[in-house]
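One protein chain is absent from this view; the other protein chains keep their places.
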Amino acid sequence: MGKTNPGRFFEDYEVGDVIRHAVPRTVAEGERALYHALYPARHALYSSDEFAAACGLEGSPLDDLMAFHVVFGKTVPDISLNAVANLGYAQGRWLKPVYPGDTLRAESQVIGLKQNSNGKSGVVWVQTRGFNQVGEIVLDYVRWVMVRKGDLDAPAPETVIPDLPAVVPASELVIPEGLSFEDYDFELAGAPHRWGDYEIGEKIDHVDGVTIEEAEHMLATRLWQNTAKVHFDATFREDGKRLIYGGHVISMARALSFNGLANAQMIVALNGGAHANPCFAGDTVRAWSEVLDRAETSVPGIGAIRLRLVAVKQGAEPFALKTEAGKYAPEVLLDLDYWALMPI
Amino acid sequence: MGKTNPGRFFEDYEVGDVIRHAVPRTVAEGERALYHALYPARHALYSSDEFAAACGLEGSPLDDLMAFHVVFGKTVPDISLNAVANLGYAQGRWLKPVYPGDTLRAESQVIGLKQNSNGKSGVVWVQTRGFNQVGEIVLDYVRWVMVRKGDLDAPAPETVIPDLPAVVPASELVIPEGLSFEDYDFELAGAPHRWGDYEIGEKIDHVDGVTIEEAEHMLATRLWQNTAKVHFDATFREDGKRLIYGGHVISMARALSFNGLANAQMIVALNGGAHANPCFAGDTVRAWSEVLDRAETSVPGIGAIRLRLVAVKQGAEPFALKTEAGKYAPEVLLDLDYWALMPI
Partner (left out) sequence: MGKTNPGRFFEDYEVGDVIRHAVPRTVAEGERALYHALYPARHALYSSDEFAAACGLEGSPLDDLMAFHVVFGKTVPDISLNAVANLGYAQGRWLKPVYPGDTLRAESQVIGLKQNSNGKSGVVWVQTRGFNQVGEIVLDYVRWVMVRKGDLDAPAPETVIPDLPAVVPASELVIPEGLSFEDYDFELAGAPHRWGDYEIGEKIDHVDGVTIEEAEHMLATRLWQNTAKVHFDATFREDGKRLIYGGHVISMARALSFNGLANAQMIVALNGGAHANPCFAGDTVRAWSEVLDRAETSVPGIGAIRLRLVAVKQGAEPFALKTEAGKYAPEVLLDLDYWALMPI
């Protein structure tokens, strides 16, 4: 036998390895429609070809997070099949919009390894790149996961911990070619608030809540060809629960953030993120944001805003984040740090 | 703060106001596929490009109700966020088919206002128009809603009640350019019954029932970018139930009506409608129709049929509608009055 994929164990990674992930994927208008059915997404640039064209693009790109999920999904069989935990993200950048009809594939390079002191697992850092059909990098990010050892007697590798910046510098944000907010229609976009209207430290409660169903998160996760069994198999965990893919919570929270951040149109960088607590079907997800920073970009009229996006579930205090002990409050699901582009 | 949308209150409307609704939306083949996954839709004109071409159209349009839902969804943040009840529809007409790739946006004009005698709310009448990317009106309808006052001390506006016809006159129905039923293939369409085979007063039980799941109505409602929290947030109502968007019931009933009305292909007018009782997940929806009228149109071979479409849930008596007291029976969900086009 041996024809099924056992996944990689900690000892199977070596710093410098490049893994070419399987199953390229053409994404098109069907995926766009499903994204709108799965999340209350309303950012105008991703909703209307006409609005996007008025902003200098060739049409409405697929949601930036859709590109992320597709690329991430490709990495699961090679990176996180035997993962105990998804520990973090850093240095993520969106480099090219993805349009309907594009075909995405992904590669990851191992950039760090550290065996845990218990000798049973270790941390693997990978830099993942998503490519389109003409070989352009559309997305680039680092994530690190804790992976079980398959052979406990395998020797520990030399520890290599990559030097990761806490934040992508604003100077390194890539503005899509042609993007312009000169003729931006705030009324059609749904809110009058510009980049200059947001103050560092400002917090926004996005008001609305969405209760999640099993069918929805499974449809979404399969759509990204992420087939990790913990999301699909009710017989896998002892409690009979299916863990919701963390990316589903990211997309839900981002979509909810329209109500308060309607003009934070494009996500251009992922500075970091933590899936603070697991999310299960039946949970009602809400979101709030904090303005962490603002910066001008290389393009006049386009500002960058650095946002903390926090997803919480039912029972959370207003603007819940951490307890006095410095841990995430139990109702906090996600703490994400990203840069978006707004009209100045 | 103040960056989230509080919605408008009764005192925020003035007769004559035109509201340009936010977030235009490109609808394409993905939305068509989802429509077929969400509803048992089988009318051939909306299922097959070949069938539609044989009827003189450039291809299969998107379902008429999809155009309605998308336009309606755009109006929610401006019209019904603080609505207590959706009271009625009138004078609805479909003026242009919507094709995959079209971009829709919407505007509403306030055409009537009447404060309730309790001083806490009032009725707002709006005429809503949906536009495609070249500025053509694709859809036009009046609806009226009861909206809460935000400031109970705000003075009552002058009462203006629009004069609305009970029925769109057959002479005002718009037949899509090029539409012809000369080469209509009744076998492929699924039934031999022509316009002339239906008698005024005839009632048809559409036989089949569909039990609705939470995931389904939420996918549908989000797809139309209708994000009213009552449909999504299980913590919002005291009983923990999510109210199903009335349009979901309309589309379900219309799709079920294929079995008996397979040749009532295009919806061209909405004369009126009432969401008689709320629908919740777990309800099994059935439908019946009554032929209210028939009329010839300006195009030979194309007849108009005026139908009452009634959706009911489990426990309903055959052809249930009203009780002896003249109220809707508790199992009646929808009472819709529309004109459709059929081959003569």
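We just call them A and B in the order they show up, numbering each chain from 1.
The definition used in the following text is that a contact is a pair of C-beta atoms (placed from the backbone, for glycine too) under 8 Å apart; a residue touches a chain by one contact, two chains touch by 3 or more.
What you see is a predicted model; the values in this text were computed from it and never measured.
**Q** Where the complex has a chain not shown, which of B:112, B:246, B:260 or B:303 is the residue touching it?
**A** B:260
**Q** For the chain that got dropped from the picture, name the residues of chain B it touches.
**A** Missing-chain contacts on chain B: residues 28-34, 36-40, 42, 44, 47-51, 60, 187-191, 193, 197-198, 202-211, 213-216, 219, 259-262, 282, 284, 314.
**Q** Since one chain has been left out of the picture, which residues of chain A touch it in the full complex?
**A** 1, 3-5, 20, 22-26, 28-31, 33-34, 77, 100-101, 103, 105, 133, 213-216, 218-220, 222-223, 225, 227, 229, 232-236, 242
The working rule: only the chains that are shown with their structure count from here on.
**Q** List the centre-to-centre spacing of chain A and chain B in whole Å, with centres computed as mean CA coordinates.
**A** 36
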